[in-house]
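What you see is the complex with one protein chain gone and the rest in place.
== chain A ==
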């Protein structure tokens, strides 16, 4: 019954989305006011019902109801509970339902909490959000029904790809989805504001927390995904420039540009048309990403579950939404009057340059990702790899960082070049110090890591400059947010540079008792033993790493074997062991046994890496997210209301 109820709820929710769209459209064309009052409750109900349907799907997975096709294909009764739950969205249908749930819930949140916008703009926004949902409801119900029953229930399911059975991956896709869908809200706001021609600071301030929120989740999702690839795949890399990675980076770049331009629109009422355009681009990029991953148009080492028919459906949806929004933009952009003036050397000017650079990087990454498709259409099969991306994105990212140094130190509207230089000596000194230290003691360092670490030094010092001479307790939260996020970029950059410049690697065939030197560590290979996990068996190696000061640490890398289910071949995975130290991480992978020909003790392949400062990459990502979160908190209406109430109370108390 659960599955049938779930499907019924989806249909009702779709009908409610239809109602919101029609009622909203009629109201906006001059219909009775009652229609507008319908839209809010319909949006809330739609979100709640979709969420309940998603909860029912989770329940089916938890109960291992094998009569449902999706469960039978993607779950197994022997799986640990966390992965049964995560299995719900670890597949195409489930993840689309999750997407719709987040879309519906964010619509509900707008309907409940948004009080700043004019009523007609709000109705237009909710109608746009309903139109988005409706397309995805159609996609889900007609082409990928998650609640489909099997005529005969199999005794047990096929399970989930063992590589995906990892807590990191259980939470990584939902995080990214919240980010993607948050951008859909910005898109709906942009469409709503274009329809009612209300584009100005009020609209920008309303959109801003949504942009920040979605960007926080995108940042966390990408950071977590990178860390997952780093420790789970056993290859020790943290960025691959794979199409699937790129399509999450592209909306992140659009979001980064948008949150800077929306700041200009909100505070200075400038860059209005550009902000609206970016909001449209941002969500378009998340749709392009979903389309690429789902359609199988691009093969990627991360690809899973591809189906051309679904690809076509998504392509049509994409054409309708993006094409519709762009047409609307073209019709209305002219009526969006020019904003306030500013000089080139000003905060606004630096943000314009920031936006230009971010969108250029976006375009270059997208070009590299899509180029193979175009080339294939012209009869040539090629593939674009890391050398391309490093060459185009690396230099631009470094220039972007230098703009980031200057931007926060410039005044709004107009500033003086000489004054800017007078604010920078400490930062330039820091950069020079890093550069000299690297040249003197660093040995042979590649040009990109060298520049990266130098710029990191400049950015780290300069990012703290806005706090200079301020009362730290009275510094507004958004300023703190900016400082922390920019500092996070420096930390991230330093980690990337140090890791690629100073990585040390040892690859050995070690017998029990052997000691391997890697950087300052003496790593002793104690031996291996077989162990059993909940649904796998494994060989576990024991390593003892000793520092020069005599401290010892245990590392236990594993080579796991998952039994093949329902006739499939068994799968093997590597679990790397990580030792995190202040200066970096020691990374150990256990390989295959090396057969001995003289009958002595078996040796094992062992790969050891010393990765200096590598964890700074993810620390930097986390700091960026924390900074954005502080900025969002500082701008949230709730906090402002709470503050004014408190000050009012305090004033009342001291009133004569």
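Some observations on this one:
As a convention for this text, a residue touches a chain if its C-beta (ideal position, glycine included) is under 8 Å from a C-beta of that chain, and two chains touch if they have at least 3 such contacts; residues count from 1.
Here is the rule we go by: contacts and distances are computed from a predicted model.
Here one chain is missing from view; checked against "Cytochrome c-type biogenesis protein CcmE", "Glutamate synthase [NADPH] large chain", "Carbohydrate ABC transporter permease" or "Urea amidolyase related protein", UniProt names that protein "Cytochrome c-type biogenesis protein CcmE". Checked against the full complex, the one of A:25, A:109, A:315 or A:353 touching the unshown chain is A:353.
When you scan A:341, A:419, A:470 or A:517 for touch with the missing chain, the hit is A:341.
When you scan A:77, A:335 or A:383 for touch with the missing chain, the hit is A:383. Considering A:248, A:265 or A:574, the position touching the chain not shown turns out to be A:574 (whole complex).
Considering the full assembly, A:367 is the residue among A:367, A:439, A:467 or A:531 that touches the omitted chain.
Although one chain is not displayed, its contacts with chain A can still be listed: residues 161, 163-164, 233-235, 299, 301-304, 341, 343-344, 349, 352-353, 356-357, 360, 363-364, 367-368, 371-372, 375-376, 381-385, 387-388, 391-392, 395-396, 507-509, 569, 571-574, 589, 591-592, 594-595, 603, 605, 607.
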